[in-house]
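Left out: one protein chain. Kept in place: all the others.
What follows is chain A.
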Amino acid sequence: MSSIKQVINDAVEKVRQPNPIRLRDLIRQIRSAKTAAEERAVVNRECAYIRLTFREEDSVWRCRNVAKLLYIHMLGYPAHFGQMECLKLIASPRFTDKRIGYLGAMLLLDERQDVHLLITNSLKNDLNSSTQFVQGLALCTLGAIASPEMSRDLAGEVERLLKSSNAYIRKKAAVCALRIILKVPELMEMFLPATRSLLSEKNHGVLITGVTLITEMCLQSPDMLAHFKKIVPNLVRILKNLIMAGYSPEHDVQGVSDPFLQVKILKLLRILGCGDSDASETMNDILAQVATNTESSKNVGNAILYETVLSIMDIKSESGLRVLAINILGRFLLNADKNIRYVALNTLLRVVHADNSAVQRHRSTILECLKDADISIRKRAMELCFALINGNNIRTMMKELLTFLENAEPEFKATCSSKCVLAAEKYSPNVRWHIDTLLKVVEAAGNHVPDDVVSSTIQLISETRAEQAYAVGELWRHLSVAQLEFQPMIQVSTWCIGEFGDLLLNGQADVTVEETQIIEIYQKILWSSQCSITTKEYALTSLMKLSARLNQEVGSIQQVVSAFGSHLNIELQQRGIEYSQLFTRHNHMRGPLLERMPPFEGVRGSGTEGEKGGVAITNGLDNSPDNQSLLNDLSSPNNNNNINSTHENNESNALLLLLGGIEPGEGDTVQASTSPATSTTNTTPAPRSTVNADILDLLGLEPGPTAPSSTTTTSTSPAQLSHTNNSSSPALLLDGLLNNTPSTTTTTTTGIAPLSTPTANSTTLPTNNFIIPQSLSQPSVPGIVAYDKNGMKLDMTFEVHDSVTTINMLATNTSLAQVTDFLFQAAVPKSLQLQMMTPSSTSMAPSATLTQVIKVNNPSKVPLRMRMRLSWQANGSVVQDQGEISHFPPALWQ
């Protein structure tokens, strides 16, 4: 009954208010909303109403409704349902309708193919219209949304309009042509004849777009560049007329005649004159004229000077002109306006490789800029400083940069410290200075030191035998007063003290240290809540090493180490247990096992090169699993086969059963326990296998009959192991030692190797509790993560049989909410066939999974791509997402 009433009320309401509200009124309503919820209610009501009128095909108010929709879109609400209405408006004969329609198309259109096809037709009609405004409108839209297909379809029309007699159309056609050649470079030839005539134009609009178009052509193709060399005199003449011409109110900006055009011409001259002495010769005079005559008190003037300087430095200009240019930059650097200073630094950065000595003259000013309050300026200044460092000035520059590093924002510290390390590497005057500098860098950057800086520092100290005593003394001084919150410094210190602790004690290090003091500091670190797990791993291993270097305090070390046997962190616990075994059962090997590491070989800072990509893993307090494995690799306890006696038998034997049906207790099984952080990799390079063999050899050679149980423990000292690896391939050793990404540790393959020969169960079968279950389920093609968003993760693994690829999809609910009505839809290119099996379930509890099998028939072996659409319900609301998976492993179709 009440619903009928509602309907009647609605109908009455509709009759009473026949016109939709105007945009202005809607804006007022939205603006007067007091809360976000209220605003949402207004928007939702209006959207519902607009949808209704769209459905009723109401063409009278369509324009008004789309305009409102655009406003709603601007506020961030979804408005995609207006796309088709925009197209209808574009097709309307009324200009106002078209205008709003095109505006809507620019704002609302996404990559949907069908809509693009429709709009291409409308554009084609409008480009051929007889009204210049309709043509102009269509050109504007085409410039904004042109896709490659659209560009091909409409290039002919644009080329015709480029020759139009109307300047208004010509300038718009020129930018459209620019967009078209950006999308489809092959079409460039077609526009060439029309483009040339654009320069003989009086209208500034046409000139500026013509110059822009030519610039783009020259950038895209060397042929065009050669072709346009001959217009240099024309450009020079235009520029001359501009600066010589008197006041023209139309193009005057703060007393400069059309700076926009001047800048565009200067840019084109730079491209044409680059590496060409004839062309450079022609433009020398005019550049000098611009550089001297331009008023530099206003922003426009400086903009022109900036462009001029860039041109002078890029072309083969006279030396006098270059001095002039560098002097202009010097003036810029001292300018009070920060924008100008920023631009100056930017320019210097661009020319520093061409003319280092000229830039060096402004070094002191640049160093001043490091202290500027402005973040953009400091960033540029920092980059420039690193470009200016050379063997002569490294000491002074580094001093300034270290001061900068200390006070820099966190975002700078990682890059700055990496670059400091590189620069010190390249130009350090002596080793002592180098070590000092690296230590200062590590100290100044606090917790923002990237891992590669830590390992570079350690490597440097390990390499330079002569300075080890000095370094360890310095580090002890740091450590004894250390703030425990800064991890990298503690890591470097503990590593070095662990390795070279004897130098510290026998007085070579220029400090007097009591053994008790050392133990005290270590205890502070190990039990501090400020230190990260990684740091504690360093410290624990270091303390263990010290047990072979100290004389009196070995007992207390044993106490500390064994206390870690019950630590909550599994890694520390494992180490605690393993190390305490070295005090008891295997005490006789403790000495040789804990010997000093051999010096690292290979190129230092190799990790730093990769760091340039921008991903800096900072070794801060947060403990990502990546960081954890660093120490494993450094001190390689994972390689030396200490057996974690608590869980060895049951689990590993169960795995052996899986592998080849060996009775537990049969055969001498040597176990290599690897750290949990290591994971399998299928991309292991071939030479690895030799290292494997070495490790296997090593394991096979030392069947220490110490344990009476069925399993045989083998312990190899890290030094020994390193030697073995070292002899076969030093680069790989470094991989293992310095690389902290778990997937490249050498041990990973040990678990995989025997898989192919499950019969090899008699003698050496190194198993890894964590690797093998993964390897078993791992097919020959690596799996991918297809989707990981909104609390949903899709993993895909593959099996290939001839042309049919079977995709096993595993969906994991990573959110905390119950997922229901899970639906996965997929589409593949036409040449492929797709078959979707029923999923194992449609609902998932938090962190539960479901599986679904997808079969793809790919007879023509084309690269596999897949569009997918996902939807599910969580927390009572529907989640929808779609996307394309294009990173399938190429092995699937090759």
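Quick notes on this structure:
We take it that contacts are C-beta pairs under 8 Å (C-beta built on N, C-alpha and C of every residue); 3 or more make two chains touch, one makes a residue touch a chain; residues count from 1.
To be clear about the criterion, contacts and distances are computed from a predicted model.
UniProt records the chain missing from this view under the protein name "AP complex subunit sigma", selected from "Elongator complex protein 4", "Ubiquinone biosynthesis protein", "Cullin family profile domain-containing protein" or "AP complex subunit sigma".
Residue in contact with the omitted chain (choice from A:I50, A:L69, A:L103 or A:L593): A:L103. Checked against the full complex, the one of A:A91, A:V253 or A:L892 touching the unshown chain is A:V253. The chain that is not drawn here is touched, among residues A:V43, A:C176 or A:A539, by A:C176.
In the complete assembly, the contact with the undisplayed chain comes from A:A67, out of A:V43, A:A67 or A:V236. Summary of contacts with the chain left out: across A:L272, A:A303 or A:M844, the touching residue is A:A303.
The set of chain A residues touching the chain not shown comprises 24, 27, 31, 67, 70-71, 73-74, 76, 80, 95-96, 99-100, 103, 106-111, 133, 136, 139-140, 143-147, 168, 171-172, 175-176, 178-179, 204-205, 208-209, 212, 250-251, 253, 258-261, 263-264, 267, 299-300, 302-303, 306-307, 338-343, 346, 373-377, 379.
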